[in-house]
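Okay, so here's the structure we're looking at.
Here the complex is missing a single protein chain, while all its other protein chains stay put.
Moving on, here comes subunit A:
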Amino acid sequence: MIGSVPVQGLPGGQHDVKFQLMTDSGKVASDTPSGGGPLVVLEKVNKYFGDLHVLQDIDLTVHRGEVVVVIGPSGGGKSTLCRSINRLEPIDDGKILVDGEALPAEGKQLARHRADVGMVFQSFNLFAHKTILQNVTLGPIKVRKVAKSTADKEALELLERVGIANQAEKYPAQLSGGQQQRAAIARALAMRPKVMLFDEPTSALDPEMVKEVLDVMTSLAGEGMTMIVVTHEMGFARRAANKVIFMADGQIVEENTPDEFFTNPRTDRAKDFLSKILTH
């Protein structure tokens, strides 16, 4: 165990969740997530890019503590779905609720909402002119109004946790891709989000760096963080997910447990997809 940081939004308000790094390679998230209540709810969500109907009547409920992995072919709407949950992509129709509240349209309220939803991008998107430490503390200081000394201390704990505390004073360009992505995860965690969104977090990484990022995500899942993960990492999906969502052509084609989905998919579309990726 390396540190403890209070996590907001879990049942009972703020309390400490002990962070641990995974030591065993067993299944991380429990099959029946604790806490239970719905945290992210999408109802009849529709989104168009011009004529392209990228999200078609999407219904999805993510419960507290649940880890949902979204997989599927490129262009199927996975990233759009992920980005719509903190309104980086506005939707055209339908409803998105986070912790019982509908997404605000614009302005300060939307900013407050986004502060509660952590996001990790494919291309890391660290602030290039700030050190790793400053990247992590910017949100807590400017949005949460945490004192700088407290923010620095908590940020160092988080960086320690993701294994890059010794890089705190460096700039993003001086770090490897895997280190940058772990810094980006720390930056999102520093806001103590209710839910973490991962938009293909390992797709831009060199193969040898994928594991270090997945390890951090796996340990997060083990600690009860609610996560929505768009990924092509089937191993991670099997190991850490409570639920697998298979998306294709703007629709949720199949929603299943990881074991069932990978061994016994119900839909032909999913069978076809799995046969292409699992046999090579």
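In this text, a residue touches a chain if its C-beta (ideal position, glycine included) is under 8 Å from a C-beta of that chain, and two chains touch if they have at least 3 such contacts; residues count from 1.
To be clear about the criterion, contacts and distances are computed from a predicted model.
Undergrad: UniProt names the one chain left off this complex as which of "Amino acid ABC transporter permease", "Electron transfer flavoprotein subunit beta", "Fe-S cluster assembly protein SufB" or "ATP-binding cassette domain-containing protein"?
TA: For the chain missing from the view, the UniProt record says "Amino acid ABC transporter permease".
Undergrad: With respect to the chain omitted from the figure, which of A:V143, A:A165, A:M234 or A:L274 is a touching residue?
TA: In the complete complex, the chain left out is touched by residue A:V143.
Undergrad: Out of A:V41, A:M191, A:A248 or A:A270, which is the one that touches the chain we can't see?
TA: Residue touching the chain left out of view: A:M191.
Undergrad: Just the residue numbers, please: which parts of subunit A touch the chain that's not shown?
TA: On the side of subunit A, residues 86, 88, 106-108, 111-119, 121, 123, 125-129, 138-139, 142-143, 171, 173-174, 184, 187-188, 191 touch the unshown chain.
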